[in-house]
Structure formats: C-alpha cells, structure tokens
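Selected chains only, in their assembly positions.
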Amino acid sequence: MAATIFITGGARSGKSRLAEELALGYGAPLGYIATGRAGDAEMTERIARHRARRGPAWRTIEEPTDLATAIRGNEGSCKALLVDCVTLWLTNLLLQQGDAAPVLREVEALAHLFPTLGTPLILVSNEVGMGIVPDNGLARAFRDLAGEANELLAAAADEVYVMFSGLPLKLKG
Amino acid sequence: MAATIFITGGARSGKSRLAEELALGYGAPLGYIATGRAGDAEMTERIARHRARRGPAWRTIEEPTDLATAIRGNEGSCKALLVDCVTLWLTNLLLQQGDAAPVLREVEALAHLFPTLGTPLILVSNEVGMGIVPDNGLARAFRDLAGEANELLAAAADEVYVMFSGLPLKLKG
C-alpha cells in the first residue's frame, strides 16, 4: 500500500508547490493529473504557468471529471501521481450532475481507492468555507460540497497538511 | 467548575461531529441547544438532518437568542450542553438589536458565565473572516462581530479547537 497525501489551504497558499516537492521525492517519471478546464483566458494562463514551472520529470494528464480512471490508468507507469486540484474536479462534476449527492458518491469512491493503490497519490484541494456565507445559493451548495469532500478525503488519506502563507501545518500522519 | 470547549472552523469542516463526539464522552442525557431558526427550506432541512444524526441521548432545546437562560435552565438536568452554533446566535441577535455593540455585551456576559457552570459546555462557532473583504457593509460588520465574539469566547474557554477538512487542531487547553 502506497501513501496518499492530502494538501489543503487557501488560494495561492503554496499548496501546489508543496505537492510538487513531495512528489519529486519519489523520483521520476511523475504523473500530473490536471482537472482544470482551459475554458477562459485566466485559467489557460494559469495552466500554462503551472506546466512551465514543472520540469521534464512530469507527464501531464488532463482529466476534468473521471479521476478514478485517470489514477488507475497511470499508476503503473509513474513513481507518484499528483491531482491538482480536487476543488476544480468537484466544480466540473457539480456542473455535469447538477446536484451534490452524486458528486459526493464519486468522492466516496475516490476515497475507497486510496488503500488499493500501488503508487503514492498526492491530492491538492482548497479551503473555501472560511469566508462570509455567500448570498448565492449555488455558491453555498458548492461550499458545503467542498467541505464535505475535504472531510471524506482527509479521513481516508495517510497524511494531511493545511497551508498558510506558504507554510505547511501537518494535521495527520 | 466544569470545562468549556470552544470549536471553530469553516463551513462543513466537521465541527458539529467533533462537538457531538466530545459531548457523548460525558454520558447521557445531553442537551443540544440549537440556535438556528427554521426560517427557510435550506435551514429546515439542515436542522432535520442534524437532529436525525444525533441519537436518543440528546434532548433538543431551540433557543435563537437567549443563550444564557437556555444554558442556566438546562445545566442541572444534562451531563453536558452543546450550543450549535454561536454564529447563528450572533446573526439572530444582530438582526434583533440592529447594532453590534449590544450583541458584544451579550457575548461578554456569556463568557462570564463559563467559570460558574456546573456542567460541561461545548460551543460550536464558525471562522468567517478568511475570505475577501465583502462589498456589503452589513456583511463586513457581521464578519467583524463574529471575529470579536470568537476571540472573547475562546479567551474564556478551557479548550479551543479549529477544524480543517474534518481534522481538529488544538489551540488551547
């Protein structure tokens, strides 16, 4: 059984940097599973910047929704897999499904995968529930979903970190 | 003197679950002081879900504003009292009073109650000040009030926890 590491924190808190550093400790090649869709200029620019930062050790796999298959399909050929990020995956699934209940079932299925993996898995997520309650009902529903998903995944992970101002705090493991 | 435990964190970060687990450690019966008003479908559904999760050890006391009286009136007949949550109580008081100053005086009065209680008290609150500054003046005022109230109550509590992704971090006690 290989370790699963869950990293959460606010926007631009250094989560991806820590995740990449931890993955590089496992050697090469490494698999980077990108869940963001290059739907607008802002996201396209962010994806290109992240890709440029990563070196030749990395192979990029773009998978916005079917994370379990992307993990299963690449675990044999990589020293470690990094998913960046859980929050965009949840967003894509919620838009596809239109309701939180089936999305949470996919989160549970992902959590059940952890102990069966032969390759270390590092997941990057986001804390989105520490601001004022949003006016918008959809934003509130997403915030609740993201909180519940983080709780399920952190419970199943072997190590958990939360980032503040680029500094990690170990919560588990 | 019985212990007072203050639990804070983001939305759906596992605060209520931890609070319920800690309360169950004191035996039964337990008092659950619910401060939420079942004013809309979303809140009604949330209250019903929380109540269904709690078992027969719990007695529910609904009290949206007069927390001190609800605590005083039930401490003798319960092994522990749980208040869920401080943030909704502050919302109800702010709507009733229209101004933060008298609400903060009620928070101070509650904090002064802690060392006089004969029954363990567990308070669930929310971190709402770690997002972007809200445009809306009322939301800003509430965010400031919630931050000051959390500081007053955490200072008076014997144990304090903050939750991230369902995992507690002990800040005090």
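Read from first to last, the chains carry the letters A and B; within each, the first residue is number 1.
Criterion: contacts are C-beta pairs under 8 Å (C-beta built on N, C-alpha and C of every residue); 3 or more make two chains touch, one makes a residue touch a chain.
Given the structure is predicted, the values throughout are model-derived calculations rather than measurements.
Trainee: Quick check on the homomer: 2 copies visible, but what's the full number in the structure file?
Mentor: 3
Convention: only the chains that are shown with their structure count from here on.
Trainee: How many Å are there between the centre of chain A and the centre of chain B, using C-alpha atoms for each centre?
Mentor: 31
Trainee: Residue numbers of chain A touching chain B in their complex, please.
Mentor: 6, 8, 10, 125, 127-133, 137, 140, 143-144, 146-148, 150-155, 160, 162, 169, 171-172
Trainee: Quick check on the complex: what are the chain B residues that touch chain A?
Mentor: Per the stated touch rule, the residues are 9-14, 42, 127-132, 134, 139, 142-143, 164-167, 169.
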